[in-house]
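Here the complex is missing a single protein chain, while all its other protein chains stay put.
Take a look at chain A:
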Amino acid sequence: MKFVAVIRQVPDSESRLKIDAGRVDLSSATLILDQMDEYAVEEVIRLQEKHGGESVIVALGPERFEEAVRTALAMGADRAIHLVQEGYLDPITQAEALAEALRAEAPDVVLTGGQQADWDSQALGPAIAEALGWPVVTWTTALELEDGQARAKHDLDEGAEVVRVSLPAVFTTQQGLNEPRYPTLPGIMKAKKKEIRKIPISAASKVEVLEQSIQERSRLGKVLDGTKDPHAAASELIRLLHEEAKVI
């Protein structure tokens, strides 16, 4: 069987981004393999370990994406195809270009991140499926293959669903799908020798970016005084974290 992870390189969430002449300037940002795509890479490696066959990385993006591609290869994927184009491409245009490469590869399973850390778009996976005419399962948290079909569990807004689809199919990842491995040192050394096939493309973006800006969020500066009544302060903290920050 053949398993493909479609990946992207994005700025680390801790990077400080600057705006230069209406554009995001990435020159001082740390760029990493998108963590949602990392689940996809881990999953294709696991599927290959379980079912045999091949695990392939496919990326569409500027030359610098190669670093993320190497990381995926160092984790254990077999080889990679990198469609190279500088500049912005909207997800629908990306999906069309990717679909062409994917059709040629004829994989059984395509996985990609549920959401992209840079543009926060969730479109890429479904758009690839659409372009290929394959089924898509979004926000996948569990995936099992059996006789040309897949049984997948995926998150809904306030719940979950278990579905069956026939292969080939596209799955987008959700946190919890797996625990991505660290690339090992021998893995990194081996990755140097693995094939990355570069294919220059020149797709025309359907969306043109005119100007970018970054939302500056100021701190609320809320301080709870726990010196007098620590119990009350703790309860208030929990209430705020639960109701306002919605993190617990």
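We adopt the following convention: a contact is a pair of C-beta atoms (placed from the backbone, for glycine too) under 8 Å apart; a residue touches a chain by one contact, two chains touch by 3 or more; residues count from 1.
What we mean here is this: contacts and distances are computed from a predicted model.
Asker: Please identify the absent chain by the protein name in its UniProt record; candidates are "Phosphate transport system permease protein PstA", "Acyl-CoA dehydrogenase", "DNA polymerase III subunit delta'" or "Signal recognition particle receptor FtsY".
Answerer: "Acyl-CoA dehydrogenase"
Asker: Using the document's definition of touch, tell me which of A:V44, A:A74 or A:L89 contacts the absent chain.
Answerer: Looking across A:V44, A:A74 or A:L89, the contact with the absent chain belongs to A:A74.
Asker: In the whole complex, what residues of chain A lie against the chain that is missing from view?
Answerer: Output for chain A: 66-67, 70-71, 74, 182-189, 191-192.
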